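All protein chains of the complex are present and in place, except for one that has been dropped.
Here is chain A:
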Amino acid sequence: MKLIDHAKVLKQMKSRKASNIFFKLLFMAATTFGLLVLGILLYRVITQGIGYLDFQFLQNLPSRKPEQAGVKTALIGTIWLMGVVAPVTLLLGVGTAIYLEEYARKNRFTRFIQVNISNLAGVPSIVFGLLGLTVFVRALALGTSILAAGFTMSLLVLPIIIVASQEAIKAVPKELREASFGMGATKWQTILNVVLPAAIPGILTGGILALSRAIGETAPLVVLGLPLFLAFLPKSVFDMFTVLPMQIYNWTGRPQEEFQGVAAAGIIVLLTMLIIMNSIAVYIRNKFQKRY
């Protein structure tokens, strides 16, 4: 049997190796490009904003004068918003994921819901803004409050956390469930003691992603009518408020050159908040992984 011409194989070897190297370099270039752009962006923001960033900046209310402008109302507003979004999304998101994975029968209806949840993740955020405006601000008469914005944001990020939690729950080995059921555990005991502990790292990752998206979203809040300039702090979830991205958006629109620096400082605050949030979640995740 001589079906393979080895001389020909040898001749082609060179071009095969060349394309091997070419694709390696191509993918490396793609990664480098992304990192490079990110690096330049960070460098620009930090060099521009660092001069305006001090303790006063965190303490001051917004002002028409760039040197007095502070981020306090927006920072506090963002924290309030997270205070609403985090519990609402975790409760609804993880609850939905558990129901769909553990309880719901797999039929055409649940598949339809599944497809829709995945599609919702791709709906432009401004659409959620319109929904929030109609339902929460107008129909439920919550006004431009933290609660209305919180609910709107929760809807926006729910698909992310649902899908991530579902994946995490699905990844829990069937054998562990069987072991638990085999000893006479109820479904809820199995979910609580076996499924959730094993799924928590994945659920938290989804939670971080969801909250990170919520913290940076601006478009739906613009639709809800959040003020760009607010000189007082909210006292309850029913109060008017503003958030960091809105404040940054406001500053970048100012004609004075100095406000560009102030905006950069605001971005640094926003990024720092994101990093802190992520670190907390990573810490919790590692703690759970160590135990299990």
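We take it that a contact is a pair of C-beta atoms (placed from the backbone, for glycine too) under 8 Å apart; a residue touches a chain by one contact, two chains touch by 3 or more; residues count from 1.
Convention: contacts and distances are computed from a predicted model.
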item: Missing subunit (named according to UniProt) among the choices "DNA ligase-associated DEXH box helicase", "Roadblock/LC7 domain-containing protein", "NADH dehydrogenase subunit L" or "Phosphate transport system ATP-binding protein"; value: "Phosphate transport system ATP-binding protein"
item: Listed residues A:V9, A:M28, A:L58 or A:A179, member touching the removed chain; value: A:A179
item: Contact footprint on chain A, counting only the chain that is left out; value: 105-106, 173, 175-186, 189, 193-194, 197-198, 291-292
